[in-house]
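One protein chain is absent from this view; the other protein chains keep their places.
Moving on to subunit A:
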Amino acid sequence: MAWQLYGLDREAQQLVLQAKSRQPESLNQSYKMRLAVAYGLERFWGEHLRLQRSDGDKARYWKNTWDSLVKIMAQAGLKLPNDSVRADDTRAIQAMSEKLWQLDLADQRYALAVLTQLCDCLVWWTQRYKGKSTDADS
């Protein structure tokens, strides 16, 4: 096994293209994601709940990014919690938050370092694909 890449660029490109095809305006969330990383895993995960009420496409972009992170870390043997939660379900939110806070400090650092890099990749691809789409479907 030895050295293995996470394949972050590929993941990020897919996330960006999916977000763009859903709603081009939601792409600007990439920058906000990159900024949110600094505040920790709990806040990053929680942001999709805040957006659920106002903007489903933006919420989906955040959640899909979290899903990717969970998948990437699992390859390396680190299991991140990923409950499916609705914004109005306080008990479920609390349960998921507990799981995040209980993560080992070292594990949090690993996950945050990878998430930082993933968001850097998102910003890169966003910068490339931003702007009006000329596809037939837009």
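Assume a residue touches a chain if its C-beta (ideal position, glycine included) is under 8 Å from a C-beta of that chain, and two chains touch if they have at least 3 such contacts; residues count from 1.
Keep in mind that, in the parts below, contacts and distances are computed from a predicted model.
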item	value
Chain left out of the displayed complex - its UniProt protein name, from "Aldehyde ferredoxin oxidoreductase", "PadR family transcriptional regulator", "SOS response UmuD protein" or "Type III-B CRISPR module RAMP protein Cmr4"	"Type III-B CRISPR module RAMP protein Cmr4"
Residue touching the undisplayed chain, where the options are A:Leu17, A:Ala76 or A:Ala95	A:Ala76
Touch residues of subunit A, complete complex, unshown partner	1-6, 8, 75-78, 106-107, 109-110, 112-114, 116-117
